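With one protein chain removed, the remaining protein chains of the complex are shown where they sit.
For chain A:
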Amino acid sequence: MSSRDELYRRLFRTALLIRLVEQRIIELYPSDKIQSPVHLSIGQEAVAVGACDALRKDDVVFATYRSHAFYIAKGGRLDAMFAELYGRMGGVSKGKAGSMHLSAPEVGLMGSSAVVASAIPHAVGAALAFKRRKSSRIAVTVFGDGATEEGVYHESLNFAALTKAPVLFLCEDNGLAVHSHRHIRQSYGLLQHAASYGIATRRLDEGWDAVAVREATVEAVERVRAGEPFLLEIATARYKEHVGVGEDFHFGYRAQADIDRWKRHDPLIQDRQLVEALTPEVEREIAQAVAFAESSPTPGRAELLTDVL
């Protein structure tokens, strides 16, 4: 097997793990065992997988409420994630974070915020801290295209450019802010806007291709590690509804055909041979994680006022 085949297979496996984890969440959801709003990454897995594979373990990522994919791709524990969704003591945050606030500081996932754009400046601050220490670590902020409309996004780009902060701005462009399309939200071109701060940019349209995402991220990270911010925009597609486990094409705000076109490229759909080959062991891994969550105790009164400060 060539090294490129090996790379493809490695990234494919992580992407498949994310997709099957979320399909398991969909199956579990009607049971009400997961009492947490879930923002599924199905369709967007390749972005997280390709990007995180281009990072070092000690590079830090700041993510959003749609972060199951980044949590898994950065190397977070699957059993702790399921236990967190279940609201159990064995969860990442003892059941205080739920789906929207996953973190795994031991592998560099420094929190996920459910207020759009709010973690973008965190990455700039962390990057500056690394720079001050003359460390080679970098910080990555992941956000959707809608976040770029917020004022703090501008503040963060400006500050990062001024200070040459080693930060990668990673935009997952699924074209939607909840149900609103980009053309009614943005009067600017994202790349031109960032370029006006002197920030180098690139857009990748093949966001279904984890290997291509990885290559684009490797190039971006090289420049960031050398001491400048970079904006990488990756086109992607959200298959499911904004929040929840269902589909939403019947509401008429978007066309199923657009997603179907995307699915024709999606390796997790098209490469059936590899899906079949890898699914049994991935499913076993998921089953163990779910079993861990099922057996984990619920937090009691002692936890209610713990860690406020």
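Keep in mind that, in the parts below, a contact is a pair of C-beta atoms (placed from the backbone, for glycine too) under 8 Å apart; a residue touches a chain by one contact, two chains touch by 3 or more; residues count from 1.
Criterion: contacts and distances are computed from a predicted model.
Match the chain absent from this complex view to the correct UniProt protein name in "Aminotransferase", "CoA transferase subunit A", "ABC transporter permease" or "Pyruvate dehydrogenase E1 component beta subunit".
UniProt lists the chain left out of the view as "Pyruvate dehydrogenase E1 component beta subunit".
Taking the entire complex into account, which one of A:184, A:257 or A:308 touches the absent chain?
Answering carefully, the residue with contact to the hidden chain is A:308.
Looking at A:96, A:182 or A:254, which makes contact with the chain not pictured?
Touching the chain that is not displayed is residue A:96.
Pick out which of A:23, A:158 or A:186 touches the chain that's been left out of the picture.
Touches the omitted chain: A:158.
Counting contacts across the full complex, list the positions on chain A that touch the omitted chain.
Residue positions of chain A that touch the missing chain: 60, 62, 91-97, 101, 103, 105, 110-111, 113, 115, 118-132, 139, 151-152, 155-156, 158-159, 162, 306-309.
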